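These notes concern the structure reproduced below.
All protein chains but one are shown at their positions in the complex.
Lettered A, B and C in written order, each chain numbered from 1.
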Amino acid sequence: MYPTLLIDCPDQPGIVQAVTRFLYEAGVNIVRLDQHASEPVGGHYFMRLEFATANQSKTEAHMAEFQTKVAQHYAMRWQLYWPEPKPKVAVLCSKTSHTLLEILHLNSQGKLGGVVTKVISNHETLRELVESYNLPFHHVPIDKTSESKQASEAQILKLTEGDDLLVMARYMQILTDEFVSHWPLKIINIHHSFLPAFVGADPYRQAFDKGVKLIGATAHYATAELDQGPIIEQDVARFSHRESLSELRNLGQDVERAVLARAVRWHLERRIIVHHNKTIVFR
Amino acid sequence: MYPTLLIDCPDQPGIVQAVTRFLYEAGVNIVRLDQHASEPVGGHYFMRLEFATANQSKTEAHMAEFQTKVAQHYAMRWQLYWPEPKPKVAVLCSKTSHTLLEILHLNSQGKLGGVVTKVISNHETLRELVESYNLPFHHVPIDKTSESKQASEAQILKLTEGDDLLVMARYMQILTDEFVSHWPLKIINIHHSFLPAFVGADPYRQAFDKGVKLIGATAHYATAELDQGPIIEQDVARFSHRESLSELRNLGQDVERAVLARAVRWHLERRIIVHHNKTIVFR
Amino acid sequence: MYPTLLIDCPDQPGIVQAVTRFLYEAGVNIVRLDQHASEPVGGHYFMRLEFATANQSKTEAHMAEFQTKVAQHYAMRWQLYWPEPKPKVAVLCSKTSHTLLEILHLNSQGKLGGVVTKVISNHETLRELVESYNLPFHHVPIDKTSESKQASEAQILKLTEGDDLLVMARYMQILTDEFVSHWPLKIINIHHSFLPAFVGADPYRQAFDKGVKLIGATAHYATAELDQGPIIEQDVARFSHRESLSELRNLGQDVERAVLARAVRWHLERRIIVHHNKTIVFR
Partner (left out) sequence: MYPTLLIDCPDQPGIVQAVTRFLYEAGVNIVRLDQHASEPVGGHYFMRLEFATANQSKTEAHMAEFQTKVAQHYAMRWQLYWPEPKPKVAVLCSKTSHTLLEILHLNSQGKLGGVVTKVISNHETLRELVESYNLPFHHVPIDKTSESKQASEAQILKLTEGDDLLVMARYMQILTDEFVSHWPLKIINIHHSFLPAFVGADPYRQAFDKGVKLIGATAHYATAELDQGPIIEQDVARFSHRESLSELRNLGQDVERAVLARAVRWHLERRIIVHHNKTIVFR
């Protein structure tokens, strides 16, 4: 992992030379550069750089200069991420284990791009699984009253102080707008089946009854508008009449865990820039 | 191509032995048998058989017996299809050629499973293309009045007398319920993008603005309820921010033509049974 | 899971009616039937049946009759599998965990179609992982002498007495013909990269250096001819120049674990018949 710089701004001539020249003169060696413009001319510009530097504090000083010498001129939003400390991830779950397990597995292999600090659930069901990975498990129950929801969210906010990302690994609670607004573009959710195709309860049954030939999953950032946040990743698996509803669920769960894992990893590897409710994912 | 028998009925023990024993005793040699039950016990049963027979008229006589000796007992719906004459296909189109061309190409190669008899369009745009394939092209214009729609549909009904299937190769007109009811499960439509995700105008732009990571197409039978008929086939292609809206359209059109071609071929090869608004496709 | 009957024989008219009639008269209710003929006429015939029966011992008695009344006449090979006891699986591995972990995970979820009884490795590396799943881990070291190989295989044979399947989860030893002959079509191996494309050492590097655009894995039954046994399943993932050799390995490992898991599950669910070194997989 290298230090990573994410930049976006209104497009205009000269951006790439201004950024790369500044970095070159700051003694920083670009290892990877990706860029994208939403339109050939006059759109929005996106840039991701990985670079090597011999001296972190010197580079940080240079980046203060970068703000005044380059970024202001081009009206840039930019963010520099150092590889250490690794981003901290809290996982929310309920009773089903498939997506949680994928995250815990990648975490234990050091392939997540961050470190899982804790798992929080509104049920006790998955405590043993979590603790077998030597991770703290917090049971934050919730009933149907709004007081309970408020109390539960307050407790989760407290537990996740210091974390950098919340992953909803099939956490079956709708977060309030207020809660979500504490974590702008820092909550990743996985939705079974294609959005916005089968919104609502038991989408696998909806898809099965409809006779779909593909079954999919979508990972997206959670925003106030339920299930309408920026899409990070989607995938599908082929389904036929030979398979039962329960096989469709298994197949769907396989897609869900793969899609969520990719979305979380890309976020933690700083590959994503969001603009106008759409993601640019530099893979 | 072999003669093909499609059967469906409420499931109960003994169906397969009753059917196969009857055919065996009728001197018919089963070449391929596919079956499906919607539930392990107590569901609906579906069967598709291809068979070889030395004597077509004798077998037709046997099938009259089949009705009284087997089918009635099990409350079967059944249909026997002989390979000749090949089913006749009329294609409806408007201005875009990608799906039409795929159908005409397969037809000219003898790989469609039927024969295209004519192309009907509400525009003159594709006349030259169609006539280069030595097929009749009928221009049936239509304006926004309901009289025009009525007259147009009457003319299409007349032109398609004797045809067995209507293929809507991006025919950009909504058919009336009355028209559709003349062709029960005999009109195949292709819809760009996933149903029911992006219903309405310019779904490719909708999908692009939403930042989807996959773009799909769905082929289905047209029924009175617009775009909600039984799904025959679906597929997707991967899409990224690197690609423009026009590239997304190209990609989507590639998916559309492949999906429509498969759906039409499967129908003409008698691979599809529809039950409760879902398709069983014996591939 | 239902009792499953696998049958194959030279094709001829009347097989399906003979089998289904016998079962019907034996009071057995067919839940699922799949069949396949290698040629329309005169080839080899394959059949898989799942059925429900109220009385296991009665059905077993009937199957003795089946042998004399039906199977002999058609020169059938057949095998009846009851759902209990579940097939026993021993897993062989070396130092890498990705495929092993997938097998252990499915096993712990009850989704493997059998039960893992033990893990055997020529290294100690994965002991902790295996024991965290409460499974016995046996270290059977091996050096480069043929005496060592002989002793090691003798020990593995002893350890696996009573098991029904050996899974080579990236076990990096070549088994002797003699060992393999003890387990005919009962050892499943996973090979990274497409067979027979990149045979030999470090196929990922070979594929990387060649600039392949897809990376694949193949699961097959181990036979005396190294890596040439019947193919059970294959899959690929797309690869581009953007990805490094180590990312290619990760991608390849993801394909490997998915492919091996499907192959093992299909075997344990009795979905596979092998004929002339090819598999028929009734999915």
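Here, a contact is a pair of C-beta atoms (placed from the backbone, for glycine too) under 8 Å apart; a residue touches a chain by one contact, two chains touch by 3 or more.
These figures come from a predicted structure and were not determined experimentally.
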item: Residue of C:Cys9, C:Met47, C:Val140 or C:Val212 touching the missing chain in the full complex; value: C:Val212
item: Missing-partner contacts on subunit B, residue numbers; value: 97, 101, 105, 109, 111, 132, 242, 250, 283
item: Subunit A residues that touch the omitted chain in the full complex; value: 2, 13-14, 16-17, 20-21, 23-24, 29-35, 37, 40-41, 52
item: On subunit C, residues whose C-beta touches the chain left out of the figure; value: 36, 194-197, 209-214, 216, 230-236, 240-242, 277-281, 283
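Basically, only the chains that are shown with their structure count from here on.
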item: Chain whose average C-alpha position is farthest from subunit A's own; value: B
item: Between subunit C and subunit B, distance of the C-alpha-averaged centres to the nearest whole Å; value: 38
item: Per-residue multi-chain contacts in subunit A, two or more chains; value: 242, 283
